[in-house]
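Structure, as structure tokens:
A single protein chain has been removed from this complex, and every other one stays in its place.
For subunit A:
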């Protein structure tokens, strides 16, 4: 099984190796001048383009800037304003609900797809492409299609009505309380293929001997997955988690394409809040304060996670 599959997916199995190696201590200790020279462009970009702009944003968030960044200093006024702004508070609630649903659904569905494809199904390559395809398309276009499908007057609901199910209701996209879940559905459709690819690479890395041993012991297949395979997929799952988490924080295009934040403000999200205040509403100060709050939240959630990951990785090596 192993040989056959590594032919099918050379790039994915190859990807796994460097990840495992860089985590090894010996490599880290070795200093290489050439490597550092090669890294300089990236280091410069990070220091100036990322850290520099972050500091700049932090500075602007303490000023009373409107259309232009200004040099005055108003302390934390913008932050106070921000947390008195209903739309910002509601955006934070939405992104929390969205984030939990989106990440859980993507990981579960992506994992199931990967396990399903791992069963040596026919036309595996075709299926893999089909599942990964949504990720390759711009959400500006597919979001519009989702909008039509979900529109009660045009899409699924009206189709059901025409088929005779006149009591069928599927009008989430125009419903204050459910609209955020339509965004979850559409973005899960898009991103679960990516999770599948990551998980599949992990599954392909699991030694065939393990399966043979389990078969000899007569352990049921689902049990092998639950107790052995999935725990071994830890690194793949955390990679998928980081990718999905980033997608949650920068959620913007799906909302703009599908609902424009509506109905009302029922699907507003922080990234859209920032964009609106940065340009249309000409309030750079408030937009910067919102960006900094978002950054702080991301760091607060990701930092312990990454720390725990590196701890467990270094423990393994001892």
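Here, a residue touches a chain if its C-beta (ideal position, glycine included) is under 8 Å from a C-beta of that chain, and two chains touch if they have at least 3 such contacts; residues count from 1.
Heads up, the rule we're going with is that contacts and distances are computed from a predicted model.
A.B. asks: I want to check something: the complex is missing a chain, and I'd like its UniProt protein name from "Electron transfer flavoprotein subunit beta", "Transport permease protein", "Probable sugar-binding periplasmic protein" or "Carbohydrate ABC transporter membrane protein 1, CUT1 family".
C.D. replies: Hidden chain, UniProt protein name: "Probable sugar-binding periplasmic protein".
A.B. asks: Taking the entire complex into account, which one of A:97, A:174 or A:232 touches the absent chain?
C.D. replies: Result: among the candidates, A:174 touches the missing chain.
A.B. asks: Of A:124, A:253 or A:276, which residue touches the hidden chain?
C.D. replies: Here the residue in touch with the unshown chain is A:276.
A.B. asks: Could you pull out which residues of subunit A are in touch with the chain that's been left out?
C.D. replies: So the residues of subunit A touching the missing chain come out as 66-68, 86-87, 147, 151-154, 171, 173-174, 176, 258-266, 276-277, 279-283, 286.
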